[in-house]
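Of the protein chains in this complex, all but one are displayed in their positions.
Letters A and B mark the chains as written, and numbering starts fresh at 1 in each.
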């Protein structure tokens, strides 16, 4: 088992960016294209892009972007893993609030993806999604960091 | 959907650090202030901070730092997701050991947060927590890495 080196060179630059996303209640919003355009626009050819979600009831994840049924089943699965109305102490913000916090912990708020020859190294079926876990629409904010050369 | 660039410049420096944390059994210990002070002390204004937890039964997560009931409900949720006494093979280290490993996988051991204008870009309600998943007190160690300029 041996790792094949793809590139080896200097690191000289970094950029950061912000993306506001208007959500429409529980569900997934794909941000892959926006991320790819921003990475390409910086001119950085090799490096690492990191995405960070600034919320405790919305998260970031990578999943299949082919069949939308995968995302529907994923919502059902998250609902089963972090159900409503199981006697939460923190309930003043509504029955969807504490499940949203738990789903955020389970799916995470930061992701890092290597960039090779100007493109994120996502697999053929991978899409990057902001996951909204609250019932009502929210304005969410993601921060991007890219370093490389 | 377009990412707005916040900063674009050179990358010149990196620093690493270590934080020892004494835990008192299952629960969350906030490390946000310690991380913020260390980032500020390096003088790095733009960059990326990464935190890594060197354990298999303690993890790192970001959650609401306002209402402590959120963390109490989160402990209950983790207990439901990874319960004790469901016939684990690995049980010699006690009934809390295998659930601790599972909770660590679910919540994760590495986090990366962009730094803009000298501050981590955490959202208004986000706190960074070391999560202890064992019953007894432990000395845990986190490694920090910061790169930028």
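Everything below uses one rule, namely that a contact is a pair of C-beta atoms (placed from the backbone, for glycine too) under 8 Å apart; a residue touches a chain by one contact, two chains touch by 3 or more.
These numbers come from a predicted model, not from an experiment.
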{"item": "Sole contact to the chain not displayed, among B:54, B:119 or B:136", "value": "B:54"}
{"item": "Residue among B:3, B:61, B:77 or B:98 touching the omitted chain", "value": "B:98"}
{"item": "Sites on chain A contacted by the missing partner chain, in the whole complex", "value": "1-11, 46-48, 61-64, 67, 69-70, 72-74, 76-77, 80-81, 106-108, 111-114, 116, 121-123, 125-126, 147-149"}
{"item": "Touch list for chain B against the chain that is not drawn", "value": "11-19, 21, 31, 33-35, 37-38, 42, 50, 52, 54-56, 81-82, 86, 88-90, 98, 101-102, 104-106, 108-110, 112, 141, 143-145, 147"}
